[in-house]
Structure formats: structure tokens, C-alpha cells
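Missing here is one protein chain; the remaining ones are kept as they sit in the complex.
For reference, chains read A and B in written order, and residue numbers begin at 1 within each chain.
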Amino acid sequence: MLGLSKKDLTFLLIVAVLTLCAPFLLNPFPTDSAMAQFNAGYPDLMQRFVIFGIFAIGFNILFGLTGYLSFGHAAFLGVGSYSAVWMFKLLSMNVLPAILLSMIIAGLFSVLIGFVSLRRSGIYFSILTLAFAQMSFNLAYSVLTPITNGETGLQLTLDDPRVLGQSATPQGGIPVTSLFGIEMRATHELAVGGWTFQFNAGYYLCAIVMILAFYVALRIFRSPFGLMLRAVKSNQNRLNYTGLNPKPYTLAAFVISGVYAGLAGGLLASMDPLAGAERMQWTASGEVVLMTILGGAGTMIGPVLGAGFIKYFENIFSKINDTVLHQWFAFMPDGMEDFFVFLLHPFVGKGWHLTLGILFMLVVTFLPGGLVEGGQRIARLLRRERTDSNDRPDPEHHPRETPHVAE
Amino acid sequence: MGILEVKGVNKRFGGLQALGDVNLSVAENTVHAIIGPNGAGKSTLLNCLVGKLIPDTGSVMFDGQSVLGRTPYEINQMGISRVFQTPEIFGDLTVFENMVIPAFAKRDGAFRMHAFESVANEKDICIMAEQMLVDVNMQDKMHMHSASLSRGDKRRLEMAMCLLQEPRLLLLDEPTAGMARADTNNTIDLLKEIKQKRDITIAIIEHDMHVVFSLADRITVLAQGTPLVEDVPENIRGNPKVREAYLGEAA
Partner (left out) sequence: MDAILLQILNGLDKGSAYALIALGLTLIFGTLGVVNFAHGALFMMGAFCAVTVSRLLSLSFETVDPTKLDFLGNPAKVKTPYVEAWFGPEAGGAIIDWAVPLSILFAIPIMIAIGFAMERGLIKHFYKRPHADQILVTFGLAIVLQEIIKLFYGANPIPTPAPDAFKGSFDFGVLLGFDPNVIIYPYWRMVYFLFATVIIGGVFSFLQFTTFGMVVRAGMADRETVGLLGIDIDKRFTAMFGLAAAVAGLAGVMYTPINSPNYHMGMDFLVLSFVVVVVGGMGSLPGAVAAGFLLGILESFASMNWVKDIIPGIDQIIIYVVAIIILLTRPRGLMGRKGVMED
């Protein structure tokens, strides 16, 4: 069904169910409990999970399959955001045309950048993409201010034309983004016992888009095209001598991942209609690289996991301050409590980047397949304990096991 | 008129004349061996045939069309496949996936955006790939990672990948280099079998005289970038010029 094998269909369904039930799943702790701060089931964060999931899924189509490491993908996200906000300013507050435009513009932009950057490979490709992204970032900050509104960022104002809508609401406010009348910020709260679950229209839009994006990526991974991309990564020379032209394949992968980034940017702007140049900075490009690697490059679910992981850390971990730490270790004697708080302090709160950096280094060094490989290793370990069978240990030929696609 | 016509090809690298006025004609449905001592320009010549190098002067015609200035994939699409000295395969992919790729290249050309079909649903391609694996006796290794194959199997896989495209001309670059005698004999048998089964022209560069004399219909001897003799194997064996080129003044 849907052009997928049974296994993939089950996989897709699981992802879909998990995504749609996220408001429950991410809120495991009652609202009043001390653990409530670890709940991630609020609209803003959930939206980020899936939006950056889309971004990472797209990035993975390029990096995971072809091995071309782009350090400039945030530029497409930024371009997508700007296009979407302009659509809100000029046309209407409906998110659909905005998202479409952001995908189209990001796609065009990536054709241009991809065409030039893909003339080189390896580290030169990385640096070319980095240079293009930094250029876009610098221009957005300076000369392109009429389009990007420079440092302030592009925002909606009361005197925007909005041809198919109103410039201002009857109450004199700026109208909000919506999909055919459903406001993106609309949230339905459901209280069950001590728990409060929030169902947000914007989140569900993003979630459905992500499931679609995931489905498309799954089809690409299983397609002859996806196979060619993996062949590009494996041996371009052989590909050439097999009568296949690697260039259009890699360019297509680049553009697809650019469109995904534009889609993510458009969705970001649809949830919160503003766009700033910092979204295009190379650290933002680095972030999507981190997500993909951390989760597991080249695997289907890895990038989504990585995106969720990093965004969770960013929002939840960074909220753990000394007071919280003191609460945690309150059961200890005073001196020891202070010591532990002192010990953990650098890694939480504002220092979460430090934790992230260390984690990232550990993953690259010991677990090149990311969280997915980690999961597989644990699963294999458990299985081996149960059956005590001899898996094929073949260290000589496999210094590094390539993670199986989509597991 | 041969299927491959090389006329007056010259190639210099700086001060080194790698190829000097090479003329070569490979007749259709024959096995043509190119032999010569190290540094004779065999590999340079081969690279000129597949688009990796462009000769300074001269022409290379394949089936009446010039290959010069074309990229390797275009030349492959014209019907020339190449097997490398050290096997070039897709190490990250399984044996089966390795076989599927040339099948697509044969059916769909140099590029096709088939991003929404599934490989598993391309029945004709899968059958082609499986059949070829059966032909080269590798069906039991179908789902192995190709990087974990033995060297001999890698070579066999690479050859199978090339054959699957049903090329009109197969270029072999020292297909038995570094092989044990038994493997070499297997390769010879494999090539003989291929030759029997289908219409194919093979140009082979080889060091191993045993291989050359068991396979070749015609032999060109290259020395210092220039063809020395071209003849049938029986005559090459006793040719004093060839002995001299190989063994120096000792002969």
C-alpha cells in the first residue's frame, strides 16, 4: 500500500501514530508534579520538534545518502521564512500560499547554489556551501535590509497591504496566521486527572506535513533514485563508468533537501510570523548537521530523533538552573548537595551547549551511526544474550558498520 | 573496419611521450589483447578510450562515432564497459544492489528522476540482476555487503556488473593481476564462457601471458608508447621484436 513494503508501511504508521499522539506522550508528568518541567508537550516546543524534524529529514537526503556535507543549509531555511512572511504581508494570512512560496523560492535558491557548489566535492563542497550561506547571511543583514529588515528581522505590521485579507483586525491588531479559518495558535486544552494536554492547530498542521515529508523521504530512500544517491556516496568513479551521470542526481538531492529546508522555514514563519537573519547563520547550519549525525545519518528515523533530542535539550535542559538542582539533591547532606550542584552546574541551564558539544564528540567518535546505531547495538546485545547465537563478527572487513537504512 | 578504431593517437605528459602515433583496430566479436612491458602506455591508451584522458592528437572511433571529448558515462552509454585493475564496486551496497545499478543505467540512461518508484517493484530490473548473479555463480552472496567479498569475488562482481549492461566492447584492465593461479584459470573460464554465450568484443590489457594466449584472437604489442607488432598469438610468440621489447638486449 502507498507504494511501500509491509515493513515500511508499519514503520510509517508507527511514526504517524507517535507524532499525532505527541501531546499525550510528551506530557507524562502531572502538571503540578515536580517533574512537570520535563514535559515537552506544549505547542511551541512540539512545533519545533516536527519542524526541525522536517529540516533534518531533508538534510539527510543530501548528507545521509550522497555523503555531501553541506554547511549552508540554514540559508534555505532562512529564505523560506522570509518568503513566507512576505506572503503574509502581501497576500493573506493563509499559511498555504506562504508555505508553497517558501518551498518554491528555497528550491530555486538551492538550484543556484547547488549548481555551483556541486562542481566540487569533499571539503571544498562544504566550504562552498558555507561561503554561500555566510554571504546570504551577511547580505540579509546589510544591503538586503529593504527585503529582510536587517537586524530587527522581518515582521508583520498594521499597514501591510494583504491583498486577500485585512491589514488589521477590527480590534486594531495584526491578524494571525490561519489555514482556511483555523487559527494556527488555536489550542484546545484537555484536563485528565492531574494532567493537562494541549492540542494545538499549528502543531497538527506541522505534524501532518512532517508525516508527509517522512513518507516522501521513505519513498525516495527505497527508490532507484535513492539507490543512485547511495551509489554516489559509495563510489562515484564506478557510477561514472556504469553510464550514470552523478551530477544531476546529486543536484536533485541538493534541491530536494533545499525544498525541505524551505518548507521548514515556511512552517516556522507560519507558526510565528517573523523571520530574522540569524536563522541563516552558519551555526544554524551546524545545528542541522548535529541533529542528523546525532540521530544517525543515512537512517530514516535518525534525523527526526536527533532534531527532537536537540530541541528538547535546548528548551528543557536549559531551564534547569541551580534552584532546580538544589531541589534534586536536597536529600543529600548540605556539603555534598552543594558539591553535586557545583559539579552539574556547567552542564545545564545556559551551559547546555557544552553538554551538547561533548555528547556530539562522543557520538562522532564512538557511535558514528548515531542514536539509531546505539539502539541497534543495544538491541543486538539483548538478542545475543537471549539466543546466544553467533552473529557474523567480521571486524576486518567492517571497521565501521554502515547503519541499515530505515531501522 | 573494426568496432574500435584508434588512429594516430599521441599523448604527452610534460616531457614524457606516453603514446606516440598509436593505431589500433579491434574487430567485432574478437578478443584483442594489448600487451607490453611496464610503462609501455597500456593504461594511458585505455584511459583515452574511456574518456578519462583526451589524446593530444588523433582519433578514437567506436562503431563509427568519435568518443573523444565525451565523458566516461557517455562513452559507457555508447556501449563500452570497463573493468578496473583493482575492482571498483559500490562497497557500501549489497551485491544485489551493485547489480541493480547497471541494470537501471542500461534501461533508463544516464539520468532519470525515478524518485517515487520502488526498487523492489522494478521486476524486470530485479530479474535481470538476479539472472546475472546466477550466471556468475554468486546468487548465494546476493545480500552480502559487497565490501566484505573476497578479492576474487569483487572482481567477478565487477565483471558481472559490466556484462549486465551487454556492452558491445568490454575493456579489461589486467583482470587477473595479483590472482592465484586457480583464480586466474577461473577467470579465463569465465571469460571464455561469456564469449561463447554472447556477441561481445573484448579488449584486454594483461601481463600474464598465460591469460593472453588462452584468450586472445589478436595481440597488439605496445612498447614505449608505440605499437610494435599486431598479429595472431601464434606469430607473436616467436616474434624476435617482441622478445626484445620484453627481455631487453638479453634476447
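A few remarks follow.
Criterion: a residue touches a chain if its C-beta (ideal position, glycine included) is under 8 Å from a C-beta of that chain, and two chains touch if they have at least 3 such contacts.
Everything numeric in this text was worked out from a predicted model, so none of it was measured.
Across the entire complex, contacts from the unshown chain go to A. Residue A:V364 is the one among A:V17, A:V364 or A:L382 that touches the chain missing from this view. Screening A:R120, A:H188 or A:R377 for touch with the missing chain picks out A:R120.
Although one chain is not displayed, its contacts with chain A can still be listed: residues 67, 69, 116, 119-124, 126-128, 130-132, 134-135, 138-139, 141-144, 282-283, 286, 289, 293, 346, 351, 353-354, 356-358, 360-361, 364-365, 368.
Everything below uses one rule, namely that only the chains that are shown with their structure count from here on.
Distance between chain A and chain B, defined via averaged C-alpha coordinates, is recorded as 46 Å. Residues 3-5, 219-220, 222-228, 230-231, 233-235, 237-245, 248-249, 252, 256, 394, 397-398, 402 of chain A are the ones that touch chain B when the two sit in their complex.
Those residues of chain B whose C-beta lies close enough to touch chain A in the complex are 50, 71-73, 76-77, 81-82, 84, 88-93, 97, 100-102, 104-106, 108-122, 125, 145, 147-148, 161, 165.
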